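Everything on this sheet refers to the single structure shown next.
A single protein chain has been omitted from the complex, and every remaining protein chain is retained in its original position.
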Amino acid sequence: MLQNIPIQRKLMTVNLLTSGAVLLLTCLAFFGYEVLTFRQATVQRLSTLGKIISANSTAALAFDDSDVANEILAALKAEPRIVAAGLYGTTGKLFAQYPVNSPASTFPSAPEQDGYHFERGHLAGFQPVMQSGRRLGTLYMEYDMGAMYEQLWRRGEIAALVMGVSLLTAYLLSRTLQKQISMPILALAETAHAVSKQRDFSVRAVKFGEDELGLLTDAFNQMLAEIQKLNATLEERVRERTGQLEIANKELEAFSYSVSHDLRAPLRHVDGFVDLLRKQSAEKLDDRGRRYLDIIAASARQMGTLIDDLLVFSRMSRGDLRRSKVASESLVHEVRDALQGEARGRVVWKIDSLPQVEADAAMLRQVWANLIGNAMKYSRTRDPAKIEIGCDTVNDEFVFFVRDNGVGFDMQYVDKLFGVFQRLHRADEFEGTGIGLANVRRIVSRHGGRTWAESKVDGGATFFFSLPKTPAETKG
Amino acid sequence: MAVLSTFTNRWVDYSLKMLFRGWFVMSVLLFASGLDLRAQTTREYEVKAAFLNDFAQFVEWPADAFVGVKSPIVIGILGDDPFGDSLGEIVRDENVDNRPVVIGRYQRVQDIKACQILFISQSENKRLEEIFAGLKDRSILTVGDFDGFTKRGGMIRFVTEKNKIRFRINVEAAKTANLTISSKLLRLAEIITPGKD
Partner (left out) sequence: MAPLKRILLAEDNERDLELTMAALEENNLANEVVVARDGAEALDYLYNRGKFAGHANGFPVVVLLDLKMPKIDGLEVLKTMRSDSYLRHIPVVMITSSREEQDLIRSYELGVNAYVVKPVDFQKFVESVKQVGFFWAIVNEPPPGTMKRSG
């Protein structure tokens, strides 16, 4: 019940509960003892009084003189709390009474067992009247405890007052003294809060003393200092590394620039001069020679394609993301229409409704083109080829998928699927450079998403990629 | 519950007692109509016999009044015995300060040997002075019930007032006989100084 209240209140509550319980128990014990002794003392007093009265009234009883007996009892006036007294003869008849004029119903009709008992705020009882070992009669007395209880009540009130004052003192003391414990903790908590909220590791908690809390504060401050130091070196290292990365990036740019220019020029020459050669000297060559020329030209072109693809891949990695709202569904339809060409009518399409996402439209087009192109390529042996495109929402992500009923692949090699120039089919089975899925993975990961695939040999394949619903700012 | 049951018991007791009391009053009334004077006198002496016995408890005798520590207290009757069997009944099994109580009956004062309480019967009225002279210097409580008893030197005299038996005490006489009468007893009595009766 104390778990969630502030530590100051917790400490005070604990203090007050403890001192309150102790006080209450003390008061109760004191009070109980008081009541007990008071009762015992009263019984003692009454029986002493009774003995005196008994001793005095022996003759009156012996000689049957009720007037004198009444007189003797009348002496009880001195004790106003005795409300009734009576003498019974040996026959058990009421012989004398006090007060003289009280009705007979005030007294028990006959003496009962000797001894006193408490009854409804009264102490009443019987006592033998003896003379020289001979019982002459019985004395009855009734004592009003009301006044006594009133006195006890007054004592109770005093006890309550003392308890109240004690509790108030305890409250005031604990309010002052709890600060000894709570202040350092609060200061520590405040500092911790400031640190976690503002990420400012330069603040320090104030130390109040050399106790365990002081130790805790010291340890906390030391930790902060350590974090601050680590942070500083970390920032330094990040700056350094960023600089290195920037240099590497520049070098990479220069590299791909020269690839773009200089690597392609010789290929162009190979193809160009093969073509010129074919035009000028085709008739001088036999079939085999002409076939060689074809191979040379095809190889040059293939290498051109590889270089182009590699440049695209490197551009995908380096260029800035230009995010905008992209309607996935219409983009997919566009890409599909552009790719369909010769496959029109051969493929049965099932395209679900797709959400709008925030992404680089050109790059996303590349992703869809690759995935849809692949699906068409690897299902072209099927009749009919079926391609399904859809999207699920999982937690904070859209998960898109492209499913085909094509030749599929062995899940054993799924890790190679998204690597650069990694292929699971021979070029004479399915053409391609093996850069498409690498591009897909690179683009999706730059958008903060993931790529994966599921397949079975000859059982079709499903390619997935996810995009966060609310894109995080990723570095370009 | 205990209180309630006590109350109920008490109430039942009370009811029963009221019933008995009613029955008792009725029977006494029926019986009283047939009472004669003799019966009344008998009752009077029964009370006096009880009182005689009770005096032993409120009077102190000097040590030489007894032969030994266990010697009985002797209640003597001088002259005619008006008590019949009642005194004998009362003193039977009576014990005062470890002393048994016995009855002695005397016709002459010379017969009196060990005696602590002496009831002097009305029959001795004429010889009273002679008797007191014979008892001189003896610690014997003298009790009588006729006129002039205390005035003439007796110690305790029974009187009947409003149908009740009271007594008069001649303290001087008792003192002379070396007897101490309890103040409790004196309180009940009318104190007589001889020559003033």
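Going by the order they are written in, the chains are A and B; count residues from 1 in each one.
One rule holds in what follows: a contact is a pair of C-beta atoms (placed from the backbone, for glycine too) under 8 Å apart; a residue touches a chain by one contact, two chains touch by 3 or more.
Given the structure is predicted, the values throughout are model-derived calculations rather than measurements.
Peer 1: Can you list the shown chains that the omitted chain is in contact with?
Peer 2: For the complete complex, the undisplayed chain touches A.
Peer 1: Tell me which of A:260, A:317 or A:422 is the one touching the absent chain.
Peer 2: That would be A:260, which touches the missing chain.
Peer 1: Specify the residue from the set A:311, A:327 or A:361 that touches the hidden chain.
Peer 2: A:311
Peer 1: When the complex is taken as a whole, what residues of chain A touch the one chain not shown?
Peer 2: Those residues of chain A that touch the unshown chain are 256-257, 260-262, 264-265, 267-269, 271-276, 297, 300-301, 303-305, 308, 311, 315, 319.
Here is the rule we use: only the chains that are shown with their structure count from here on.
Peer 1: Measuring centre to centre with CA averages, how many angstrom lie between chain A and chain B?
Peer 2: A distance of 102 Å separates the two centres.
Peer 1: Quick check: in the complex, which residue numbers of chain B touch chain A?
Peer 2: Residues in contact with chain A: 3, 10, 13-14, 17, 47, 51, 54, 57-58, 95-97, 164-167, 182, 184-185, 187-188.
Peer 1: Give the list of chain A residues in touch with chain B in this complex.
Peer 2: The touching residues are 56, 58-60, 62-65, 68, 108-110, 119-120, 131-134.
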